[in-house]
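Removed: one protein chain of the complex. Kept in place: all other protein chains.
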Amino acid sequence: MTVDFAQEARVRIETRVNGRTIRAEVPARLSLVEWLRDELGLTGSHVGCEHGVCGACTIVVDGSCLRGCLMFAAQADGCDVETIEGAVASGRLAALQEAFYRHAALQCGFCTSGMLLTAAELLARERNPGRQRIREELSGNYCRCTGYQSIVDAVEVAARAQQEENGS
Amino acid sequence: MKPALFSYAAPRSLDEALVLLAEHADDAQILAGGQSLAPMLNLRLAAPDWLIDVNRVPGLDVIEETAEGLRVGAMTRQNALLDHVADAPDWSLLAQAIPHVAHRGIRNRGTIGGSVALADPAAEAPACAIALDAVIRLASVRGEREVPASDFFLGLYETAREPDEMIVAVFYPRPAPGWLFGFDEVARRRGDYALAGLCAGMRVEEAFVRDARLVFFAVGDRPTRARVAEDALIGRNVADIAARAAACAAARAGIEVMPGGDCGVEYKRRLVGVLLERQLARFEAMGGDRDG
Partner (left out) sequence: MEARAPSGEIGRARPDARTRRFLAGCGRFTGDTRPVGALHACFLRSPHANARILKIDAQAARRAPGVEAVFLSDDLARACKSWRTVSTAFPGLVSPTQRPLAQDRVAFQGEPVALVVAESRALAEDAAELIEVEYEPLPAMADYRRGLEEDAPLAHPETGSNRAWSLDVATGDVEAAFAQAACVVEDEIVFSRHTGVPLEPRTILASFDPSAQRLEARISHQMPHQMQAHLADLLDLPMSRVRVVAADVGGGFGVKMHVYPEEIAVCAATRLLGRSVLFVADRVESMLSDVHAREHVVRARMAVSDEGRITAFDIDDLHGIGAYSVYPRSSTMETVMAIRAMGAPYRFEAYRARANVVFQNKAMTGQYRSVGHPIAATVTERLVDRAARALGVDPLAFRRANYVRPQDMPLVNPAGLRLLDLSHEACLDRMMALLDYEALRGEIEEGRASGRIIGLGFAAFVEMTASGTEVYGQAGVPVAAVDTVTLALEPDGSLKAAASVAEIGQGIGQGIAQILAEGVGVPVESVEVALGDTASAPHGGGAWSSRGAAIGGEAAWGAARKLRGAILEVAAALTQEAADALDIVAGGVVDASGRERMTLRALAETVHFRGHELPEGVQAQLAVAHSYRRERDAAIPTNGIQASLVEIDGDTGIIRCRKHWVVEDCGRVVNPLLVDGQIRGGVVQGLGAALFEECRYDGAGEFLSASLADYLLPMAFETPDIEIAHVETPYSGSVIGAKGAGECGTCAAAAAFLNAVNDAIAPQGASISATPVTPERVLRALGRINGEGAP
């Protein structure tokens, strides 16, 4: 069959994704998270609501976490994009990953990428967030499984580990 | 939940953006942070022919602070402004209000100009702009103009911006000595749109109220000053309980509540009184501090 994409506006982009430069032509209406998942195979970012509420698609763009469903791939031209895969590979999430694992801070795992990246941004900004502060910063990421407490525990423990590391 | 087809342009200069806007004014949407527009596109509640992405326009995200005030480029991200004003006493209203804008991931992308342009009646930025007596700077191929925030918000998602104009900056004049500011809102959950909110400014000299700007949001179809309540306070001592009660009663009675949503008119009206009463108590404490 013939596929007619004639109407679909396409945009040429050059984007750094997890440290690699990617040149691509993307449909203008394609969201960043879908491009990463469907075209680049980076399926660690998940799509939970597509209207910016659930946080499952959290992606780091130019150093800040944002919603991958509320940014178009076309807008990533010239940006530095880091997904959960890149953040894991860099080792910067290691303390959080371990704390999440030990505290069973995930069950189904669908929210986990977003939780990790959001928690990492908090820990990069604040040395010693308390439980309520952690809850506040994670309040834009939905988890149906854990009831959040184990996630808060894990972030608290990772913050402590980070402090000790920095202190020594 | 995918957007309908649109043509996309990402101009690299303000002029280019304004030309595009002039050309497609009636069937274009400006894409700023996209934190409200992208959901509407995804849900196909908005389906413009053109999307003019102004994220590439240089210089629109600059924050300039002078003796006169704070000029915030329209594309300044909410969190960038928050970082700038975090410890600045003159901008305490912004510092208090911005953390209530959704969640970090949204604030990292959402812009001040975008929020002001959208004019969601429950948003914080428009109410802050009025309470700080800000000026909205607009540009088009026809030139630039300034509109006081108090004249900018005309109704539900309705502003004084013409279709071919875009906001380039919001200018917050530095408050004169004696101005105190407070922010509060009531929301079901952290980061939700408020059920009702208040941006309050009050100039206090020797414990007397000299001027006031009480801006309620998430109540009517736009952020609204409670002028009668302000008048009830001006000239009175911040500790004057009777004047405060009169102001609360006036605010409650005078405010226009937009019906709809999942909470009732009477409830919102009550929140208006509660928010003001609490804020006035805080002002009393703050005014006292300054005197001390």
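Labels A and B are assigned to the chains in the order they are written; within every chain, residues are numbered from 1.
Assume contacts are C-beta pairs under 8 Å (C-beta built on N, C-alpha and C of every residue); 3 or more make two chains touch, one makes a residue touch a chain.
Note that the structure is predicted; figures quoted are calculated from it, not measured.
Asks: Per the definition of touch given earlier, which of A:Leu40, A:Ala56, A:Ala73 or A:Val157 contacts the omitted chain?
Replies: Of these options, the touching residue for the absent chain is A:Ala56.
Asks: Name every residue on chain A in touch with the hidden partner chain.
Replies: Interface with the chain not displayed, on the chain A side: 1, 3-8, 27, 29-30, 37, 42-51, 53-54, 56, 83-85, 88, 93, 97, 100-104, 106-113, 116, 131-132, 134-136, 138-152.
Asks: Take the complete complex as the reference. Which residues in chain B touch the chain that isn't displayed?
Replies: Chain B touches the chain not shown through residues 1-5, 43-44, 186, 188-193, 195, 245, 248-249, 252, 262-264, 266-267, 270-271, 273-274, 277-278.
By definition in this document, only the chains that are shown with their structure count from here on.
Asks: So how far apart, in whole Å, are chain A and chain B when each is placed at the average of its C-alpha atoms?
Replies: Taking the average C-alpha coordinate of chain A and of chain B, the gap between them is 29 Å.
Asks: Spell out the part of chain B that touches chain A in their complex, as residue ranges.
Replies: 1-8, 10, 31, 34-35, 38-39, 41-43, 51, 53, 55-56, 77, 79, 102-106, 108-109, 189-191
Asks: Quick check on the complex: what are the chain A residues that touch chain B?
Replies: The contact residues of chain A facing chain B are 7-9, 11, 28-29, 31, 50-52, 55, 58, 61, 64-67, 69-72, 74-75, 77, 118, 121-122, 136-137, 139-141.
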